[in-house]
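Just one protein chain is left out here, and the rest sit where they should.
Labels run A, B and C following the written order; every chain starts at residue 1.
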Amino acid sequence: MEPKVWREMGLNDEEYARIEELMGREPNFLEVGIFSVMWSEHCSYKTSKPILKKFPTEGPQVLQGPGENAGIVDIGDNLAVVFKMESHNHPSATEPYQGAATGVGGMLRDVFTMGARPVAVLNALRLGPLEEENNKFLFNGVVSGISGYGNSIGIPTVGGDVYFNSCYNGIPLVNAMAVGLLEHCHIAKGVATGVGNPVMVVGARTGRDGIHGATFASIELSEESEAKRSAVQAGDPFMEKLLMEACLELIHAGAVVGIQDMGAAGLTSSSSEMASRGNSGIEMDLSLVPRRESGMTPYELMLSESQERMLIVPKAGREKEVEEVFARWGLEATVVGKVTDDGILRLLEDGQVVAEIPAKALTDQAPVYHRLSREPGYYQELKNIELNDLELKANVEDVLLGLLANPTIAGKEWIYRQYDHQAGTNTMVVPGGDAGVLRVRGTNKGIAMTTDCNSRYVYLDPYIGGALAVVEAAQNVACVGARPLAVTDCLNFGNPENPEIFWQFEKACAGVAEACRVLETPVIGGNVSLYNETPARTVYPTPLIGMVGLLEDLKHVLSNQFHSEGEQIYLLGESEGELAGSEYLALFENLEAGALPELNLQEIKKRLDFLLELNCAGLLLAAHDVTEGGLAVALAEMTEKYGVTINFDTKNKLKTLFGERLGRIIISTSKDDALRIESQAKTAGISLHRLGESGGDRLRISVNQVMCLDIPLNKYRSVFEQTISKIMETDVGF
Amino acid sequence: MKIGIIRFPGSGEGDCLEAWRVVGEEPVLIWHQETSVEGFDLIVLPGGFSYGDYLRAGALACFSPIMSAVLRFAQRGGLVWGIGNGFQILTEGGLLPGAFLCNAQLRFLCSPQYLRVERNDLAFTNQYRTGQVIQIPINHGEGNYSISDDGYRQLEENNQIVLRYVTPEGEMSANGNPNGSRANIAGIVNREGNVFGMMPHPERVMEEIIGGVDGQGMFLSILKHRERRTQHGA
Amino acid sequence: MLKAKVTVTLKDSIVDPQGSAAERVLTSMKYPVESIRIGKYMEVILSENDKVKAEEIMHEICQKLLANPVMEDYSFELEG
Partner (left out) sequence: MLKAKVTVTLKDSIVDPQGSAAERVLTSMKYPVESIRIGKYMEVILSENDKVKAEEIMHEICQKLLANPVMEDYSFELEG
């Protein structure tokens, strides 16, 4: 075979040599194609594997850790939550609507393939600044795509996050997370076992869409990928809904031995992974695969990424039942092969063998790379930039209004009013809260969920920033009254073959791992997206964290708004933040630099436990974490209905009002409970500051008893609430 | 009360089912391939995305076998209630006048919405006051109600407009209109008063913990209506 | 086998939110656009070879399903 062939498919010469060795012969074109997708970064994790090993993945709550289509966590009452996050960055860069839509579709399949009914979707978006038309176009398309897919399938989108930064110019990140619920007895897995059991393709027909999408997702975006545009696939949420109902019905009927969705690398990855997990082989006759287009070759059939398809191994003898269930939902189910005992993925066309590959060679014997790692020059340089002498650039009111009008901080209603966030009538905290909360029907419990990552922090200090992404997720979950349970991640980085990028990756993951360990939230699944770069730039390292938490008692759900006059307002944690990596610094000094405050995970853990303890005792009225924009912004966010009067005693006004430092939470309580909270904090050794009280219709902040801000609610709330909408509703519209 | 909820492929019948349970009823789900709705006191066409809302929202569902039965049921005076997508099916199927276009802003909208109850003499609204402003969320991409001038005149003349989008103060202005619907129409009834369609989703505001109880009035109205009918021996 | 090319347009009396939006975008970009109306275009392949019958069938499915007579007009052409 010509080297050109495998090189074009994305394999290097050593990899090809390894394939020959594993096969014991020269592979044919189809076989090389199959190896190339299975050994792509997207499917094989060849670069990230050694790093991911360091994540804590165990805990008493974990029923299924990484390795399956999605992880599972126990929530008691014989129920479990299933969740997973995944990227659809590259497809979304080319076709934002379909890219985002099919991202949601793929996530949902990963969840119902485990036997769970999806109950919620979240989305994490990273885009270039909205001043640029192309970013507006991408933002608009991505949000419409998520809305279009999620809404029509009837699953609420209850949360997410979004940041705008020029590091994402032309390289949008679109990560979707899906969450499902199941009874323990219904857990299904992606395994093919039981020699002679049939293998069935169900759902949509196979077409030529997205061929080489998996490799496509792992190479840098360049002129070249422009030409591969047809590699984008389109979704059909209606079909997905039917597929979901049919699959769940079948799994619950006990007819299924193994089931897996066809995601990246469609039939190739689903069949080889199922065979490998089951220590079996699979034999399929590709001429039996139902198709949408004529003249498709085995290569195209194996590599197609047509959406809304699943591979099912039912119990032998129950094929008819499978067909009937699918027919009732208007879907096709076709036997295309069987499970064998020889560990080989054997493909036939009209009875002729066209490929024979040991399944394990595809899944377990992919090369593993220990990439070079080097600290980038920018790291020390930016860290050492002195920020302590900076003084407030403008008056407090102008700074606050400026920050609130920054799309990263401004309210996100323009996004989530396009998402059905109430389908299923279980949503107790809708988007706009610190985390989405759903009640769990039939119990008195709720589940909370969030996605988080400030990539500027990660850029400035990958270790601390990685840990902070987990901290932010945990504090968001805790702020709605839920105990953090577990994490799924989506690791978005640049080209790992660049040692400086690999250094970011390694350090950020170490930070994530450490935070997960201390906060007792094991990583139960995730996804890696590398090569997020163009010749012009690389994204900031963005290890997105999706977290789910458990609310033991629905009546303890907490809001991030003051709901009455006279609530006593306190701050848990340090009253001064730092300017390093802050929105203030970026906006008013045009600088993304500084040394992040030192990480104190143990202290933060203690604080979050304390918060949950107070809440369980019924002592809290509201809670909100302090993130971008610092304390002044956090207070502004909490005052939709009631104003506040606040005083800070501090030496540094700028750092106190606008400095950032994660792990801090604003809480409120009634007058009656205030003293109790103060004394409990003292006993527990938790730092607690009284800030002031709610009431009136103004935001009034003084520093050392000198008034520095006194502004009516409607003045700044309208800025907060309308900024994004104003930007997006001018001439995008169509 | 014997309530049937039609289940089309793609529809979100579950929310409606749970809403009825809140007021103590246990409806029956009717698969769209069935051909009879005999013996029911009320047929609900639920919200959601029947057939993915493809082609035009509600259009494909009209051809499900069950719809002929629903039509006959309505013609004989049976109560039919279409919510969201159900309303779209009723207009597509000719049970109610008018048609739906995509929202004026071209975007899907999920948000709380103020409505004014224009009539309370109906089976569906007797628990509200005329002129009462209630808050019920909308959730649609094609909720822009359109009707010819003639058609509109007839709606007015026959007093068929039941719900209108309004501002929190109850004003029927452009401000209160989320989707461009003609004359802020959010819900209408047929002349006979037994077929009711509305775009907002009362089934989503049945419990305080998920955002309010303003939707209960509709469900309780229907139960009240049924109770009165039974008392009068109908 | 016959192919029908169908166009479905909104009746003149009905405002077209999509068309108006496209129009606004294009005029703001200084294109000499007076108005845009957006409808649908469909290609239907019929397993029917008789043109007369096919025409009848197409009228039927256009009236029943492909267009909504309350707000839309349709027209089609048959091709061998």
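Note that in this section a contact is a pair of C-beta atoms (placed from the backbone, for glycine too) under 8 Å apart; a residue touches a chain by one contact, two chains touch by 3 or more.
This is a predicted model, so every value here is computed, not measured.
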Missing chain: touched chains present in the view: A, B, C
Among A:Gly33, A:Gly170, A:Gly194 or A:Gly207, residue touching the chain not depicted: A:Gly207
Hidden partner chain, touching residue among C:Ile14, C:Ile61 or C:Leu78: C:Ile61
Touching the absent chain when the full complex is considered, from B:Met1, B:Val22, B:Leu55 or B:Leu71: B:Leu55
Among A:Val232, A:Val289 or A:Ala448, the residue in touch with the chain that has been omitted: A:Val232
Chain A residues touching the omitted chain (full complex): 94-95, 98, 204, 207-209, 229-230, 232-239, 292-293, 306-307, 330, 734
Residues belonging to chain C that touch the chain removed from view: 1, 7-9, 19, 22, 25-26, 31-48, 57, 60-61, 65-66
Residues in chain B touching the chain absent from view: 51-52, 54-55, 60, 63
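Heads up, the rule we're going with is that only the chains that are shown with their structure count from here on.
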Between chain C and chain B, distance of the C-alpha-averaged centres to the nearest whole Å: 29
Centre-of-Cα separation between chain B and chain A, whole angstrom: 36
Residues of chain C touching at least two other chains: 18, 21
Of all residues in chain B, the ones touching two or more other chains: 105-106
